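Here's the structure we're looking at; comments come further down.
Of the protein chains in this complex, all but one are displayed in their positions.
Up next, subunit A:
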Amino acid sequence: MDAEREVLDVLARNAREDIDDIAAQTGLDADAVAEAIATLEANHVVHGYQAVVDWDRVDEGKIRAVAEINVELDRETGYDQVADRIAKFPAVDALHLVSGDYDFAVEVLGETMQDVSRFISEQVAPMPEVTQTVTHYIMETYKDGGVRFEDGDDDDRLSVSP
């Protein structure tokens, strides 16, 4: 495995690992790790570093929704152009073009349910290419970013075993 991939495997698990610990875990030296990170960032493989947050546990947490969006394209407008316009709204947390019954899956983040529905009805639905939107509010999140949201499993193994 090349150095960048090894570093990426560590960061994808825990972006807060420091360079020395990444070096220790990958067997690379610290300079090589720093260089790999710089390359990953420069090549836009790594776009940022974020916490995996369970918003339900935050007072004044956030409301999340997944909106299905159908669009009709014409000769001048492709998916990329529509995506570009939708993605510019800060309320859009994630945007994917998907296969299946609709075109875009949009993850929307807002302070209240009203914020979210207003955003969809006033900003997204009126766009000329958009033909239909269906909004699903997220009621409960069990797992996000590969991390299961729970209170931590007790380790019930014997503390010393052969």
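One rule holds in what follows: contacts are C-beta pairs under 8 Å (C-beta built on N, C-alpha and C of every residue); 3 or more make two chains touch, one makes a residue touch a chain; residues count from 1.
The rule we apply is simple: contacts and distances are computed from a predicted model.
Enquirer: Which choice in "Aspartate carbamoyltransferase regulatory chain", "Acetyl-CoA C-acetyltransferase", "Aminotransferase" or "Carbohydrate ABC transporter permease" gives the name that UniProt lists for the one chain left out?
Expert: Its UniProt record gives the name "Aminotransferase".
Enquirer: Decide which residue listed in A:His47, A:Arg75 or A:Arg157 touches the omitted chain of the complex.
Expert: The one listed residue touching the chain not shown is A:Arg157.
Enquirer: Which residue numbers on subunit A touch the omitted chain?
Expert: Interface residues of subunit A facing the absent chain: 9-10, 14, 21, 24-27, 155, 157-162.
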